[in-house]
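Let me begin by presenting the structure, written as structure tokens, before commenting on it.
Just one protein chain is left out here, and the rest sit where they should.
Right after this comes subunit A.
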Amino acid sequence: MDLFLQQILTGLANGAIYACLALAVVMIYQAIDHFNFAQGEMAMFSTYICWAMIAGGLPYWVAFFATIIISFVGGLAIERIIFKPLHSAPVLSHVVVFIGLVAIFNSTAGAIWDHTIKTFPSPFPDGSFAGLIGLHEIGMFFVTLIMLLGIFGFFRFTRIGMAMQAAAANPDSAGLVGIRVGWMLALGWGLAAAIGAVAGMMIAPIVFLDPNMMLGILLYGFASAIVGGISSPGGAVAGGFLVGIIENLAGTYIPAIGSELKLTVALILIVTVLLFKPNGLFGKTIVTRV
């Protein structure tokens, strides 16, 4: 029983990270209709920036919030500089640019900070809660949860949040009510980059810091987005927790999977959901009367 509870709790904690990446991916998907393959590498790069600041002597939380702001500005800049000129380019151009970004961030991080694996500090104390789950995992869960709630509050209750939703849903109409659609897209990129940065900084103490740290995690993020429904930010977050739990339980209780083949679970989930429920578990089918 303890093992079961332990796996569920760990699943929830990891799930919070997947939820963040899923949300970041969904936000950009809603705006430009493509998966941002570079989301994970952007998060990895942000985490390195945080590491460098801490190594330079800044207190953890100062570096943490500074990294969020730097990532936000960086995301914004990527949209304005790279994706804005590609606005009406075909799908393939976007895909190629995403792959280019993956390579650029990965090699730049390797070039600046070299490829050796580094430890990343946790702001939370060592130790565990009742021997079930580490305190870092608990802290990570709450940090990401607070952020996710903040993001949803922002979209639901602020004028800019509403405008961002409108710009993603119907750019033509958004322009016709005076929303500057291009800037809303850029803001979406900034937010997505900031969300990814938090996920990266929170998961780094567990997976350690290296240029490839986010590869597997992004795959779980994609799986979460698809399981939850690529059209639904709330669904993507729920999908994140679900994937976290499923992955842990499958790894523990299905001997054939173990910890070696866990990542395969993510791929199986992606294929299964796309085959049987392409809108995802929570993806809304838009009701329209004519």
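Assume a contact is a pair of C-beta atoms (placed from the backbone, for glycine too) under 8 Å apart; a residue touches a chain by one contact, two chains touch by 3 or more; residues count from 1.
One rule holds in what follows: contacts and distances are computed from a predicted model.
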{"item": "Missing subunit (named according to UniProt) among the choices \"ATP-binding cassette domain-containing protein\", \"2-oxoisovalerate dehydrogenase subunit alpha\", \"Cache domain-containing protein\" or \"Serine/threonine-protein kinase RsbT\"", "value": "\"ATP-binding cassette domain-containing protein\""}
{"item": "Residue among A:Ile133, A:Ala163 or A:Val227 touching the omitted chain", "value": "A:Ala163"}
{"item": "Contacting the left-out chain in the complete assembly, out of A:Ala130, A:Leu176, A:Ala256 or A:Leu275", "value": "A:Leu176"}
{"item": "Subunit A residues touching the omitted chain (full complex)", "value": "159, 162-163, 165-166, 169-170, 172-181, 284, 286-290"}
